[in-house]
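For this depiction, one protein chain was excluded, whereas all remaining protein chains were kept in their positions.
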Amino acid sequence: MTDIPKKTLIHLYKLMLRIRRFEEKIVDVYCDQDMKTPVHLYIGQEAVAAGVCANLRREDYVFSTHRSHGHYLAKGGDMRGLMAELYGRKTGCSRGKGGSMHVVDPEVGVCGSTAIVGGNIPLSVGAALASAMQKKKRVAVSFFGDGAADEGVFHESLNFAALKKLPVVFVCENNFYATNSHQSKRQPHDHIYKIAKFYLMPGVRVDGNDVVKVFNAAQEAVKKARTGRGPTLMECRTFRWKGHVGPECDIKLGCRKQEELNKWVKKCPVRRFERELLKGGTLKKAQLDRITREIDGEVHDAYLFGRRSPHPGVKELLEDVWKLN
Amino acid sequence: MTDIPKKTLIHLYKLMLRIRRFEEKIVDVYCDQDMKTPVHLYIGQEAVAAGVCANLRREDYVFSTHRSHGHYLAKGGDMRGLMAELYGRKTGCSRGKGGSMHVVDPEVGVCGSTAIVGGNIPLSVGAALASAMQKKKRVAVSFFGDGAADEGVFHESLNFAALKKLPVVFVCENNFYATNSHQSKRQPHDHIYKIAKFYLMPGVRVDGNDVVKVFNAAQEAVKKARTGRGPTLMECRTFRWKGHVGPECDIKLGCRKQEELNKWVKKCPVRRFERELLKGGTLKKAQLDRITREIDGEVHDAYLFGRRSPHPGVKELLEDVWKLN
Amino acid sequence: MPWTKLQADAAHREHSLPGRRRGRRVTYREAIREAQDQAMNIDPSVFIMGEGVDDPGGIFGTTLNLDKTYGRDRVMDLPLAENGFTGIAIGAAIAGMKPILVHMRMDFLLLSMDQIVNHAAKWRYMFGGRQTVPITIRSIIGRGWGSAAQHSQSLHGLFTHIPGLKVVMPSSAYDVKGLLLASIADEDPVMFIEHRWLYDQEDHVPENMYTIAIGKGRVVRKGTDMTILAISHMVPEALRAAKILEEEHGIRCEIIDPRTLRPLDEKIILKSVKKTGRLLIADYGWNTGGVAAQIASIIAEKAFNDLNAPIRRICLPDAPTPGAPVLEEAFYPGAEDIIRLVRRMLKGQDR
Partner (left out) sequence: MPWTKLQADAAHREHSLPGRRRGRRVTYREAIREAQDQAMNIDPSVFIMGEGVDDPGGIFGTTLNLDKTYGRDRVMDLPLAENGFTGIAIGAAIAGMKPILVHMRMDFLLLSMDQIVNHAAKWRYMFGGRQTVPITIRSIIGRGWGSAAQHSQSLHGLFTHIPGLKVVMPSSAYDVKGLLLASIADEDPVMFIEHRWLYDQEDHVPENMYTIAIGKGRVVRKGTDMTILAISHMVPEALRAAKILEEEHGIRCEIIDPRTLRPLDEKIILKSVKKTGRLLIADYGWNTGGVAAQIASIIAEKAFNDLNAPIRRICLPDAPTPGAPVLEEAFYPGAEDIIRLVRRMLKGQDR
């Protein structure tokens, strides 16, 4: 941690907190029934998006999933546009066409997110291929879950990226569940990262709740990619606090065990890093509070912007299907 | 080799020779233009089908590919039915509906072959699942090429089989080419068998031109499967002598190098085993000749049967699409 | 085979039913669950595979607790590997089992098109009838709450184009039980398509097992002025429309639910059109190249002289599903659209 510049540490903290507070806002307002979109909350996994994206440049590419908010925000996606999109408004980052599972911000390299598990993995490889062909030194990243690692397309993508030594980083966020199905019900092993070895690429397992560990591992991977030394697979072990979809917790429904959740809440990536920052003297309590206030202000502004934005017009229904020449 | 009973050795030899002579017959007659079906010849790879199938029982399941003749014959498929199928006759094993890429003989566990690369792999896992659910102790086998190992469905199948410990043996015949594309143009590595380790199942690499080695490895794998100890992946390294499709060699077309072919022809699985049998005194020259004569007789009979069989009637075109109740 | 008699009874049973009015009422959801329960109960070769079939959601309740009764070996959760596990289900079917494969969203079937279209649909034909693939593939069409483009597609049009597949799309609790049992009993692959907005609909559903012949439509409502062919969730919409049309405009619509899209019960449609001279098709798929187009083309051909007006279609607009609520609202057709179109079609003949 010591070797990371102070402003980077603060940046990492802000990235995580912005995601956390943004989604806590969703939890607050969801019951108003105005946010009509299936939200897959990222709370508990913030260190992964933050630790990885802090190593990326604006022009680098990120491809996300149904659980998209964290990746979008960490890559620098516009918060107002995201909130407005969740509200299905015309001002949304996807003009209201996408909703929570389909967010985009091309200006900062958020290339989109898919609701088809695994679907974004080959897309990231394709963007990396483009970068290589265009000699642009841009790095592509795909975030995906342990469930996506069940999909054949995950292997097809790794194989191709390794074969062509493409500048892509595969970030598997292993939160041990696909919807309510535990990894052990879907995979005979618990070593997703080891598949990298088969494809002769580096594969690392990281504590996904330790933003510094994620940052360091990603730094290595991104450097490799950018300098033409090929892809890396990162398995970040973490946990989602809420149910698979929606703002509520799923323990009472019997989807997961309370003890399991407790264990991970103790390892909360945000609080944990906060403590380290205070202990290390990087930040004082007062500064932390100011950061929190600033972020809450930003979130509230985004909320007002989204909620008050106009709905799309019905004529937009048939727009952007394609372009006819 | 010594620990294998003499009659098994002879059986193995006959299995290989039947395939070889059957396909050499195809080469002879193909130019007559009456056999209107795309033939993917197995010549050069006979030891794999023979070595594996010699360990199977009649009721065990085999799922094959576009390169189907060897698997069909080794599993005990009716030779007349196969030849008639190649001729598109009503008496064909698939009633003339399938042709060379779609052969079947349910009576002996030849469940069919697919022309979609990789498509048969999950089917074999499904048959193994059925066997397990029915407590039948039947073993399922899929034969497929190195190209099929490119497909995501290969991984999806291995993962599931390992997860459920199913009685299936995956036999990858690595002949180093998919059509004209060398393995090195499609995979960053040359260790297909190692993927088994990732799925926590046994994975073995075998000299696919040595029928005894294949037989021994398959014996082990089949025993594991039958006794509920789960799947095995075998990578059998071998080579096809003819072009990807059709009776001609593809060297002149520039698809592969003459030296490469020569190297493998020297290791001809049939001749090689023949020499061993003679050297070991298992068989005398005279006996070998008699076996060859018998097989040639059988092949000729099948040829006459196929060629002289009636064509399907046009009304059969719309039969067997489905059954309406 | 415990199934043969059930199938044989199909046709007659449906009519001899203790007058569809009496008997216990059950939801569409529960009818699906009961059918699977009874099928697994009488036939050990029947089993269920699907992502989440054994979880607390139980596929919107349609498989709920079946794992407790039959164990997780017969009510089997799956890795997310759609093409692979579809092939696995097909392989099991080839080896004598009767798998019921369940997809919570029809969109995911696009990952298994190879196994469904290249394999299941062709396996019997390619081998001259020597192999069969008795598999039932349940898939559910969603709608609403911003499901958006990848979580709401009605792709029955794609499957209806494929020889070798049977496509079933029931709209009532009574039909869904009988047709699901018929599909499980069937020797061939059946695409069984449900609509989530029908799940809470109740109907009189016999407790005993019964099958409805695949390929037989049903006259849902009698009428003389106009034939409305309605599919899946468009059936309740059409019923709402027909009621208003009769009460407020004196227009009597005959509503037909084909129930099976392939094979299609052409007779029942032609018979109705002969009487009414007009056909409106209300489908739940995209307009271009969809099932409505298919049916319209057949009827326009075979009832050329019976038609007094062009066949009209109400379908989904030719766009992916939008996420925004206001756009979603505009995207899905309903009773109002049917009413408007029926009246336009009958313009001139005032009543």
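For clarity, chains are labelled A, B and C in written order, and residue numbers in each chain start from 1.
Criterion: a residue touches a chain if its C-beta (ideal position, glycine included) is under 8 Å from a C-beta of that chain, and two chains touch if they have at least 3 such contacts.
Quick caveat, the model's predicted, so the values are computed rather than measured.
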Problem set entry | Residue among C:34, C:114, C:203 or C:254 that touches the chain left out of view | C:114
Seminar exercise, completed: Residues of subunit B touching the missing chain are 36-38, 85, 88-89, 92, 94, 96-102, 114-118, 147-148, 150-152, 178-181, 185-187, 253-255, 311-312, 314, 316-318, 321
Seminar exercise, completed: Logged for subunit C, residues touching the omitted partner chain are 83, 107, 110-111, 113-114, 117-118, 121-122, 125-126, 148-150, 157-158, 160-164, 262, 285-286, 288-294, 296-298, 300-302, 304, 309-313, 318-320, 322-323
Problem set entry | Absent-chain interface as seen on subunit A, which is shown | 61, 63, 92-98, 102, 104, 106, 111-112, 114, 116, 119, 121-131, 133-134, 138, 140, 152-153, 155-157, 159-160, 163, 319-325
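Here is the rule we go by: only the chains that are shown with their structure count from here on.
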Problem set entry | Of all other chains, the one whose Cα centre sits farthest from subunit B | A
Problem set entry | Length of the line joining the C-alpha centres of subunit A and subunit C, rounded to whole Å | 38
For this session: Please compute the C-alpha centroid of subunit A, do the same for subunit B, then give the distance between them in whole Å.
Result: 46
Seminar exercise, completed: In subunit C, the residues touching two or more other chains are 78-79, 81, 83-84
Problem set entry | Contacts with 2+ other chains: residues of subunit B | 152-153, 155-156, 159, 163
